[in-house]
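With one protein chain withheld, the remaining protein chains of the complex are depicted in position.
As written, the chain order gives the labels A, B and C, with residue 1 at the start of each chain.
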Amino acid sequence: MAIVLGDDQYGKAETRVVRIYRDTDRHEIRDLNVSTALRGDFTAAYLTGDQSKVLPTDSQKNTCFAFAKERGVGEIEDYALALAGHFTDDIESVTSARVEVDEYRWERVAVDGASHPHTFVRAGHEIRTAAAVIDTEGFVNAQWVVSGVRDLVVLKSTGSQFTGFLRDRYTTLPEATDRILATSLTARWRYAETDVAWGEAFGQVRQILLERFAVVHSRALQQTLWEMGSAVLAARDDVAEIRLSAPNKHHFLADLSPFGLDNPGEVFHADDRPYGLIQCAVVREGAPPAGSAWDAPASFA
Amino acid sequence: MAIVLGDDQYGKAETRVVRIYRDTDRHEIRDLNVSTALRGDFTAAYLTGDQSKVLPTDSQKNTCFAFAKERGVGEIEDYALALAGHFTDDIESVTSARVEVDEYRWERVAVDGASHPHTFVRAGHEIRTAAAVIDTEGFVNAQWVVSGVRDLVVLKSTGSQFTGFLRDRYTTLPEATDRILATSLTARWRYAETDVAWGEAFGQVRQILLERFAVVHSRALQQTLWEMGSAVLAARDDVAEIRLSAPNKHHFLADLSPFGLDNPGEVFHADDRPYGLIQCAVVREGAPPAGSAWDAPASFA
Amino acid sequence: MAIVLGDDQYGKAETRVVRIYRDTDRHEIRDLNVSTALRGDFTAAYLTGDQSKVLPTDSQKNTCFAFAKERGVGEIEDYALALAGHFTDDIESVTSARVEVDEYRWERVAVDGASHPHTFVRAGHEIRTAAAVIDTEGFVNAQWVVSGVRDLVVLKSTGSQFTGFLRDRYTTLPEATDRILATSLTARWRYAETDVAWGEAFGQVRQILLERFAVVHSRALQQTLWEMGSAVLAARDDVAEIRLSAPNKHHFLADLSPFGLDNPGEVFHADDRPYGLIQCAVVREGAPPAGSAWDAPASFA
Partner (left out) sequence: MAIVLGDDQYGKAETRVVRIYRDTDRHEIRDLNVSTALRGDFTAAYLTGDQSKVLPTDSQKNTCFAFAKERGVGEIEDYALALAGHFTDDIESVTSARVEVDEYRWERVAVDGASHPHTFVRAGHEIRTAAAVIDTEGFVNAQWVVSGVRDLVVLKSTGSQFTGFLRDRYTTLPEATDRILATSLTARWRYAETDVAWGEAFGQVRQILLERFAVVHSRALQQTLWEMGSAVLAARDDVAEIRLSAPNKHHFLADLSPFGLDNPGEVFHADDRPYGLIQCAVVREGAPPAGSAWDAPASFA
């Protein structure tokens, strides 16, 4: 039976683009990590080493920088769409392009109570993400945008229990009626369209995720994730699907009884590994199909 | 349109199991990082918080330790299969289980020229990996094993060129007729069966990957990957598919001309970011379908 | 010539203590990483393996948890002093103790515009640090407190130049009259006393560092650091010394000229390595001597 090339993609990963807007004395900063991945008519590059249809990853990097100047960054979803559209439109051999962008947030430094015009301090623990995918093969120039956030670390110090679970012969875990629930959330949501006020939408989704995490009494991290994800879809008709990946960052109650101390949920050891890992998708029935939206560059390995 | 739960899975990630065999004075060590992920009848846990069918991730962790004692580790593929089989066979609500294992390699310390019976030093930069997936839903107890290696860092100081590539308006890269080619390879190969001499197979695949990287004159990393992957499939009928992910770890020639020095491929700057990222699969036509084999726990995010 | 034991210390590093205050429904959270290091009469432990004077590192860890309950955390400087004082006062063999604490910052989640009583989100990129050292050997129970901040990432998009520097035969750098200046600052300042309003002092020092970074026109990172450090000492008589370590996080102007684009300080590549590294101390003449204040646990290696 023949040995053949299967799926393949290539691109430039982690181009660190910093864009300063200095049209006035009050500068703006956008700080990005951009990865491109192209698919198309590249079989010859693999089978014979023929590079005549291969746009170098170095050129892809140059394009990320040039676009940051020529068209500006705007919302990262728009920037990613523009780059993906360029690769599929202008490079004949490319049939599909995925562009992923991480954005790091900066705040202005306050000086004498006023925000400084050109000095910034890195803000926030979390990272805003976006992926745009344009696929011209088997689709009529289909486009997907997946926005997201990662490293969103949240914790509630009560309002969480874990009881009534299945017990097998390897189960030793006691039931917990009041525990810390903490996670470092990765959330990614796929839009049903590409004409969205991205920044506003991001802010709203992030706020819903935080609020639901806060107000839902948790009977398990699974239930909390469902409540978070379904609330996002309920609030925004333009979100077709949301995927949540949540490590259960265990906080173990310190045993202080040998020292004559009680510990009613006050002192915890924050453990590193292992951790529970809960992952789910919440989807809208009848939404447009996901197509290539979720095929991350890392999916091959 | 209704909002519903999509794909979901949960488990315990990164349980660090160390198994010492001490039946004789000459101890053996196996050092593992084990992650489990279960799928099944868990909708109620999400929608109502009902945990009655949920085996705690803590129990999954306990099982990893207990199995290391009860049945031993053996080859990590066997250990992963045994764990996956246990979860699907013995826990009624589980229809599918994925178990991933990383193994860290140790060598014996040499003392007076003889290998020491119970002292070891961590060896090697690379990590051996295995994933076993058992899926009882929609299949008749289908099983897949994916073995692999990651962080396999290789470099050739000649025998690599990059010429004849496509040029667009953003292309500035000069052609290179003799360059360093370096990557940190992640390779994962799916077996067509589960009755394999895993350790021997791993050694053979690793050696083929290294040899092909060495002897193929590279006209692009794409071509090198194809040669590596197809050689593995040609050598082993029991490998159905191999996936390769290879960052192009750029080594830029240092410009020494301002100092009156030539630099004929002798002094390089090893750069961090950005990097090219080339990913491909090489598959055997007519091989058994991949099913759930490649759905990594991280695929959700 | 005899071979003898030189300096030595031991302790428990990176105990992850999380303290929840739940006296009312409005919980408070303190999230710490605590490292202890003891010195004293421990020569026998090294030379003969006699552990009779060695307090286990496990006990030191227990003490970190117990103190978080018994006396609470308060400001991390107080918590560190209390732990250091306990080890030197209560463990006869201990003559010197260093306790280092990192604190991770959390903010309350906002729900319907109101801050939630028990749900928190990790805030900020930077980490507040404190070290308390008590040394009873050769001193009369001397105490030092060193407060600090690390990972304080700041950037100014103008107001920085680098000109007029020394040129040797290996110099190719062009002069820059307007560049990005960015660093990830580590600052640590030693107090001349231990009766300080730690939290308020931390806030003031941090603000001075940020303001001086913003308003000083930089002729080099060296000058900026001096201005930052000396302003701290000028503002607070109780600070004897400040040490600053600042990687020059290079932002290189992207060359867009091949694409017919100018780039007047708008698009940059944020590079990883190498980086300049500028380190200096600013000290008050006549301040109390530093003694053991700066001997970090890592100083041995």
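We take it that a residue touches a chain if its C-beta (ideal position, glycine included) is under 8 Å from a C-beta of that chain, and two chains touch if they have at least 3 such contacts.
All values reported here derive from a predicted model rather than from experimental measurement.
Student: Sort through C:63, C:119, C:147 or C:292 and give me the one touching the missing partner chain.
Tutor: Within the whole complex, the residue contacting the unshown chain is C:63.
Student: Touching the absent chain in the whole complex: find that residue among C:136, C:204 or C:245.
Tutor: In the complete complex, the chain left out is touched by residue C:245.
Student: Where does chain B touch the missing chain, residue by residue?
Tutor: Residues in contact with the chain left out: 15-22, 27, 29, 31, 62, 65-66, 68-70, 106, 109-112, 116, 118-126, 152-159, 180, 207, 210-211, 213-215, 251, 254, 256, 258-259, 261, 263-272.
Student: Tell me which stretches of chain C touch the chain missing from the display.
Tutor: 1-16, 35, 37, 42, 45-63, 66, 90-91, 93, 148, 150, 162-168, 170-173, 186-188, 218-220, 222-223, 225-226, 230, 233-234, 241, 243-245, 247-248, 273-287, 294, 296-301
Student: Footprint of the hidden chain on chain A, which residues?
Tutor: Within chain A, the residues that touch the unshown chain are 169-170, 172, 258-259, 272-273.
Just so it is clear, only the chains that are shown with their structure count from here on.
Student: Of all the chains shown, whose C-alpha centre falls nearest the centre of every protein C-alpha atom combined?
Tutor: The most central chain here turns out to be A.
Student: So how far apart, in whole Å, are chain A and chain B when each is placed at the average of its C-alpha atoms?
Tutor: About 23 Å, centre to centre.
Student: Send over the residues of chain A in touch with two or more other chains.
Tutor: 15-16, 62, 66
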